[in-house]
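Below you will find the structure I want to go over with you.
One protein chain omitted, others in place.
Take a look at chain A:
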């Protein structure tokens, strides 16, 4: 009951104020026409009660304006700064990490390079040694072969000499034999030139 009485009293004071403010409020807030019509009823729906619109607008402007200023001048630069700082820090750490990774990669690459160098050097040493040995062997063989060829040629010449000498001797032996045979058979003397011609003719056959 107390609440009802208080409410009634308050609503009368509000209505009084409305009556007083009506022209001014009407001029300022034309968009609240619906609420103006509604407020003539006693049980006006509180959110549509236009008597407090001016006060609401003023205090909203003050509080929200202040809030906006605080946000744009203090809070947003601050949070933005924190985030930027963190972002920079992370970027810096990532840079450092990538730099270290680069160094490690370079070390690995130089190690690989050294290894490859050593390997090629080893290969080249082995190759030279092999080449040397091979060329020496070839040279030795060539020398031996040349020596052998020389010896073979010498032997062949000697054989040819002996052969030709032997063949020459064969003619003389045949003549002697033929002379002796002819002497034995016919007892007559045959001239040396005749025998030689006969041997040559038979040898030619």
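To be clear about the criterion, a residue touches a chain if its C-beta (ideal position, glycine included) is under 8 Å from a C-beta of that chain, and two chains touch if they have at least 3 such contacts; residues count from 1.
Simple rule for what comes next: contacts and distances are computed from a predicted model.
Participant: Looking at UniProt, which of "ATP synthase subunit a", "Vitamin K-dependent gamma-carboxylase-like protein", "Thiolase domain-containing protein" or "Hydrogenase maturation factor" names the chain we cannot see?
Facilitator: Cross-referencing UniProt, the chain left out corresponds to "ATP synthase subunit a".
Participant: For chain A, enumerate the residues touching the unshown chain of the complex.
Facilitator: Contacting residues on chain A, toward the hidden partner: 3-4, 7, 10, 17, 20-21, 24-25, 28, 31-32, 45-61, 63-64, 66-68, 70-72, 74-76, 78-83, 85-86, 89.
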